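Here's the structure, in structure tokens; my notes come after.
Left out: one protein chain. Kept in place: all the others.
By written order: A and B. Residues from 1 in each chain.
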Amino acid sequence: MAPPAEVLAVRGLSKTFPGVRALDDVDLTLHAGEVHALIGENGAGKSTLIKLLTGVYRPDAGEVVFQGRTVSFGTPLEAQKAGISTIYQEVNLIPLLSVARNLFLGREPRNRFGVLDMARMNREAEETLGTYGVRVDVRRPLRTLGVGAQQMVALARAVATDARIVIMDEPTSSLEPREVETLFAVIRRLRDAGIAVVYVSHRLDELYAVCSTVTVLRDGRRVHHGRLADLDRLSLVSTMLGRELGEVRAEGLTKFTGDHGAADAEPVLAATELTVPHKLHGVSLTVRPGEVVGLGGLLGSGRTETAKAVAGALPLRSGTVTVAGVPLRTGSTPAALRAGVSLLPEDRKSEGIVPGLSVRENIALAVLPRLSRFGLVSESRVDSIVDTFIERLRIKASSPHQKVGELSGGNQQKVLLARWLAMNPKVLLLDEPTRGIDVGAKAEVQKLVDELAADGLGVLLISSDLEELIEGSDRVVVLKDGSVVGELAGDDVTEEKLMRTIAGDGPARDTVKEAVVDG
Amino acid sequence: MTTASIEPPQDTHPVGPARHERLSALVQQHGALAVLLIVSLVASLSFDSFATGDNISNMATSSAFLAIVALGMTFVIITGGVDLSVGSLFALGGVLAAWGSRHGTLVALLLPLAVCGLIGVVNGLLIARSRLAPFIVTLAAMLGARGLMLALTDEGADTYLIGKGSFLAELGQGTTLGLGNPVWITLALFVAGAVVLRRTRFGQHVYAVGGNEDAAALMGAPVARTKILVYALSGLLAGLAGALNAAWLASGVTILGSGMELDAISAVVIGGTLLTGGLGYVSGSLVGVLLLKVIQNVINQIGSLDSSYQQVVSGAFLAVVVIAQTWLGRRRQLM
Partner (left out) sequence: MAEATLRTLPLDKARVLHWLQRYGVYAGVAALLVVNTVITPYFLTVENFRTQAVQVAPVIIVALGMALVIGTEGVDLSVGAVMALAASVTALYLGYGLLPALLAVALFAAGVGLAGGALVAFVGVQPIVATLALMVGGRGLALVLLPQLKDLRNPALASLGSGDLLGFPYLILIAAALALLLGFVMRRTTFGRQLLAIGDSRPAAQLAGLPVRRVLITVYVVSALLAAVAGVLATARLQASDPTSLGNLMELSAITAVVVGGTPLTGGRVNIAGTVAGAVLIQLLTATLIKHDLPPSWTQIAQAIVIVAAVYAARGRGKR
């Protein structure tokens, strides 16, 4: 049997953004009918690679050979017209337009008066979608379909426009198990039709269910590629996270020191059975005063959602949160703040800093009412707090009046930490506190977290950096697909055990396993 | 291979989102029509002079001009924009038609269309290419067009007349089958508008741009061109409405059109078009205009009520409709 034709060959692709080498000399080859897993943690370069392939960005170096010709796409539309379609996790269609109109937008059948032939359009739409297992009234607005069916419409649209490569960016993140199964069936059909699929996901079960080959990216480089079957789960996780198994027991490199927290103290934070549709399925955890509890798991496992739910920023379907024994009104950020819960959000730029305001005003933002009398701000009290924190956290700004938007990532993060510390919290939720900041600032933040815990603060630490998680935490709660799948404490808090828990089968989704058998 | 299927959500939740969705779509699309029928029924039972041929014919003719403006506004609002310049363009169109009628019918008709259409194109360019906010651009155009109109009429002192018996006068004042010509023109424009919106690729692009601009661009819709076209269309139709109105009144009256943009927006929104874009009906806008006119007529019939109650009622109506829209929209998002 002749090997399938090479559809795409990427050689030496590089892209640099100011201060960050997002992609560094990456190769990628795709053959017709190949389902290729593209994996890596946040910031590994997956999305940069996809954006380079689909014309959102232009590469600094390297070439993309598509169906034997060197190509350079200026826009996603050009890439799509050439035959590279992308299915995003947030379906990129027009929600209020009918299913059929979505499917045919831009290539609608017209009758001899130049007017859309609705009867034919609806009939053809029904036929096409039928082959994808979507049986719906195609005249209904797209929005009324489930996310899975919407994704099928997007897929059908991509295939109908002669796609040779379909890139799927976390397609299952909001699908029901049954819908995942259908998606897999469709992927296999695409494969049989000679279409190459790039499958991006963090759910290992799924990768092993549908993908034949894999590329692992880390810090912008390709660190592994080959047949997926040759790589077991543990090796996959360790490659992705960049930790050799032997290296695991080596000396710690972070600035964290020893354990703290009295094991018998009453928990300062207790979350019970937090449930958010599609995101969290009954997550429970406790944090004692002076304890740093790590929240482990891959991207999309529900870490951020857990932190947000505790901080009142995500409405819960059910579950309770108590702070120092007092039940909290959930779903209210001010209530959580008053009770002493502060959240350092993951998305620093859009949810954390107020870019147009100064360092001083950003630090004082949350605590302002406490520094005011009759609504009048006491400038001297603000100054004293701001000065204290700028000095204590060593925030580097030209002056307290510099705009926060102009600072480096590390200093922005310190400004946010200062904002929350000024509130004198009982519990601090840190979501990726050191992501995207330089090494020096990282060490300082880590040291600070340590000091805070030593002062008796309860800390919940979320980090994709295993080292940071292991060395910073006294205990690690591991999440997977929105549920707690394990907890490591004491001597069990090691990278090896953590990776095993993350990679392990846990309460995996039965349907997916069936799909494996089926495939 | 498995033959898995994704069934419509209502099969899994028999009384869930689907029924609510259908209900809200029904209210959205036909709520205004129901209110119009009820108000008309009550009015014709309460006032002998309401359901007379004369009154209905008068209402129809006076609705025609606002309806034409609302037609253009419907397109603009479906793309998620707004056009505040239509009132001024309406007045400008009337003055240009009356002024042009001295140079022949063709000039009288083409001049307002050309000038108002051009202003619409400029609006569209500033909005689509320079990415300025629609409301501020069209607000400036409203001021500029009014200034232009005043400059043409010696600060509103000159009123150009349209000669009796000319084709233009006949177009505005004549009747066919008992209804004024402007009414027929309006109906023809609405039928054409409905076909364009629902049955042409341009119409699909209008919905797509308003529904999700980024996705529309990714799906190959010409976003900028679509936006420019809808503002051009809105300007064109406002100019046409002004010209017809001038023909009807036999003169280019300079004080008209102020506040018309608000009536047009109210009518469009009452007719079920989402202000956030992506959803709307040409027929709904017609119903919205008629509803506003019927309410006005009823208030006039009551006699003891001042005509300014009309504004209070439309304002309140608009608020209720927008609250309902937002509320329905939010329910959808949650599900």
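Criterion: a residue touches a chain if its C-beta (ideal position, glycine included) is under 8 Å from a C-beta of that chain, and two chains touch if they have at least 3 such contacts.
Values in this document were obtained by computation on a predicted structure and should not be read as measured data.
Of the listed positions A:26, A:142 or A:336, the one in contact with the omitted chain in the full complex is A:336. Looking at A:232, A:379 or A:451, the residue that reaches the missing chain in the full complex is A:379. Of the candidate positions B:51, B:106 or B:133, contact with the hidden chain is made by B:133. Hidden from this view is one chain, which touches chain A at 15, 17-20, 22, 43, 47-48, 311, 313, 333-334, 336-338, 343, 345, 349-357, 361, 364-366, 368-369, 372, 375-377, 379, 405, 409, 419, 436.
In the full complex, chain B makes contact with the omitted chain through residues 82, 126, 130-133, 135-137, 139-144, 146-151, 154-155, 258, 262, 265-266, 269, 275-276, 306, 308-316, 318-319, 322-323, 326-327, 330.
Here, only the chains that are shown with their structure count from here on.
In this assembly, the C-alpha centroid of chain A lies 44 Å from the C-alpha centroid of chain B. Note for the complex: chain B touches chain A at residues 1-9, 17-18, 21, 25, 195, 198-201, 204, 207-208, 211-212, 214-221, 274, 278-279, 332. Chain A contributes residues 76-77, 80-81, 92-97, 101, 105-106, 108, 110, 114-116, 118, 132-137, 141, 143-146, 148-149, 152, 157, 178-179, 181-182, 185, 188-189, 518 to its touches with chain B in the complex.
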